[in-house]
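Part of the complex only, each chain left as placed.
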Amino acid sequence: AEAGSFPAHKRWKIVFVNHVTTNPFFVPTQYGIQDATALLGMDYQWTGSANADIAEMVNAVNAAIAAKADAIAVPIVDPKAFDKPIQAALDAGIPVFAYNADAPSGSSNPRLAYIGQDLYLSGYQMGERIASLIDSGLVALFIATPGQLNIQPRLDGAVAAIKKSGKKIDVQTIATGATVNEELSKIKSFFLGHQDLKGMFAVDAGSTQGVAEVMKESNLPAKGVHGGGFDLLPRTVDLIHDGFLDFTIDQQPYVQGFYTVVEAFTFLASGGLVGPANINTGLKFVTKGSVDPYLTTSTRYEGKSTKAQIVPRTGAIKG
Amino acid sequence: MSEVMEALRGEDIVKRFGPVTALDGVTLTLRQGEILGILGDNGAGKSTLIKILTGFHQQTSGKLFVGGEETMLRSVDHARSLGIECVYQDLALANSLSIYHNMFLNREIIRRGPFRLLNNRAMRERAAECLEEIGVHVPSVDLPVEQLSGGQRQAIAVARAVNSNARILLLDEPLAAMGAREAGLIIDLILRLKAKGGLSIVMIMHNYAQTLDIADRVMLMQRGRVTYQREAASTSVEELMDIVRREYRAMRTSAQ
Amino acid sequence: MTDVQKAGRRPRRWSNALGRSSEIRIFAVALILCVYFETVNHDFLLTGASLQNLSQFIAPVAIIAFGEIMLMIGGEIDLSAGMVFAFAPFIMHFALEAGLPPWLAILVGVIAAALVGLVNGAVTVYLRIPSFVTTLGTLFFVNGLTLTISRGTPVSPPENSALAPFMGEWGYSEIIWTLAIAAAMHVLLRHTRWGLHTIASGANPLGASEAGIQVRRLKLGNFILAALLAGFTGILEAFRITSIDPQAGGNQIMFLAVAAAVIGGTPLAGGSGTIIGGLIGAAVLGILNDGFTLIGINAFTFNMILGAAILGAMIFNIHVVRLARKGEL
């Protein structure tokens, strides 16, 4: 990093392996990586699997080791599969960080630190929110691809929280499919067959947008139906603003990239003395009340613009 | 046991394909050791009859007797186990396979040993010899049959059947694409085989003169029926031609 | 009546019915499925919203299937269709941003799709690469291109455009397009030389070229047609879901389209095919998908039931319906 008081160093290369490389959710993550690597004089590579194929991700980690990367970051979306490759990287002197998804607590995974939000926990918190909104009746939980490891834990968390609440909520989980087109139609189908439902929630970005769309089409908030989900697709944000969706959950993808790079840098610069520290990137419920900044600005930090920018803000800072 | 044993007999065989009646009650006998020539119009049902005798099609009704015993031919394999081999009109060759593999298709020579591997060398050599015998020249027996000329292809199919140690040979227009010289050699070969004894042959032919030369008996088929049967020695090309024309005219008038 | 006239006319009706029988059979299956779902859940068909939603399950798969059918008849396939589906609306988007009027932007999007088809066709036909490989290549290429030009982020289709309702926004517009395209493609396949020659070159490529049919030109055209239809469907869907998503379509929809074609009676191996069958095939898949979702099958068991239903429906299609028809005769 020339700008800082660091002596000249190699342009370290950090390889980000990802489970859904082309998912819009991770566009701001990549901007965070770009900004941090530019700042710190590093290079990066964005690679992995497009559809959460674990074998593909393991191959990508191994390829990074073979290519002698200086640091590796990987979402640990499988409880065991990454133990060995991460150990191999560490053995080869390559620091490995987990971001976006971490190994389950109590696991023996040797990653140095985790930057992100616990997937199961985020689902659990959504479940608590659902239980606070709805007392009884049918609640639909939509999932794009059941069993896919970046979203299934959220569903499990949500179901657990709802059960724990003791309320007489009847949860049904529905698979919606891998693409937004399908997701919308499927959610509509389910709704048409179950017009007495009390809530519709989703654990992935596309289904969340679909829920919002269906809530709008049949004007469900007026009938007391609640809805919510994850991530900040443009359409989702619009419809929260229009009051059709109760909430969506923001996990701050930008910083998941940014901080990971910074941790890798400090680790490499300090010879391993400094760096590995877990960072909880938070879990923000975005509601009609707090959605405005997402709407009025179109920024790199939310992935909606490529422009480098400083966003001015005013007024008191609210939670 | 009568003196002349029958190799194959069909009684009142009917075959329908959906609304099409291909065979409309055919009765025939193939005697042991004879060559029966079948002549007839296009679409008369000759190939359909052959395919029933070889177990490829099953008759809609009627009875079949092999060696005097009533038999329902369930499959080509079944018929083959009873010693019936056939050359089909469409030749039944696998285009992408070599000449020698086609020549031994489903009757491959196997090497000794537990794995039952193919003995390609033996098949290659036997195939070359065999084509030599019927005077058909091919650049190499390794060529896929799709690169062969029409007559060469037919020669492969005929050679396959003729070399099979069958007791009953069914040949559906085996000489249709053959050159005159090659046809002559094949006829010689068939007559030699017949002379060895134990072999009965049905040949579908369109060349009347050739048929009368080679067959012991001829049979005429028209529109799914047998319209004429005679010892070859006691008829002539002219007589056969006359019958065909007469029957055809009769059919036409009755249809109008 | 003379023999000539008989051969020329008499068996025309039953023979036609026989030729169409695969379409009739699969149609019977679709009907029975409808009856089943309607019995289980009365909201399946008889409300406007349901019907509309069902139509939206069917439409995109059907339109893409029409293109695949033309290719499959000739023994080819377009694996890239799902990616072209995602690609075309982005090109439309950029054309709009560049200031073109909506109708022209749509046209530009469709033409861009057709260009992918041209590449698919040219590489397959003139460079003699199997179309499975060619379109596997363009599948990846177009997917990467879409991701790159979109930067991975969805955008919105033109809002409040006067064209939008015709182009998918209005609930029934997509199925109307589907029916119109089905009619046109049916005529193309069954009543023009283009269609007849497509079938002939699929049934016997060597024979067709011996007869002087320009097999390669036909294939090229069908590749373009398939890509164009896929791109157009992508644009319709973008208007419907009011979002242009770089992840839209994908291999999933291509796969379903090919499945619809096969279920409808077009063999993968080529040589014959039917547009109407493909439409009904898409309907069967759509009804199953919509129906089971509507009656609320659980996420984990959904695919199990869907798979069993596909098998059951096809076995029914081929055996029971045929037996029933035989009894009638």
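Which chain is which? They are A, B and C, in the order written, and residues in each are numbered from 1.
FYI, a residue touches a chain if its C-beta (ideal position, glycine included) is under 8 Å from a C-beta of that chain, and two chains touch if they have at least 3 such contacts.
Values in this document were obtained by computation on a predicted structure and should not be read as measured data.
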| item | value |
| --- | --- |
| Subunit stoichiometry in the structure file as a whole | A x1, B x2, C x2 |
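In the analysis below, only the chains that are shown with their structure count from here on.
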| item | value |
| --- | --- |
| Chain occupying the middle, per Cα centroid | C |
| Pair of chains joined by the greatest number of C-beta pairs in contact | A-C |
| Mean-CA-position distance for chain B and chain A (Å) | 73 |
| For chain A paired with chain C, centre-to-centre distance based on mean C-alpha positions, whole Å | 35 |
| Inter-chain centre distance, chain B versus chain C - centres from mean C-alpha coordinates, in Å | 47 |
| Per-residue multi-chain contacts in chain C, two or more chains | none |
| Where chain B touches two or more other chains at once, by residue number | none |
| In the complex, chain A residues that touch chain C | 22-24, 26-27, 30, 143, 146-147, 172-175, 177-182, 184-186, 188-190, 192-195, 206, 209, 213, 218, 233-235, 303-304, 306 |
| Touching residues on chain C, where the partner in the complex is chain A | 41, 43-44, 47, 49-50, 53, 56-57, 60, 147, 151-156, 237, 240-243, 245-250, 252-253, 289-290, 293-300, 302-303 |
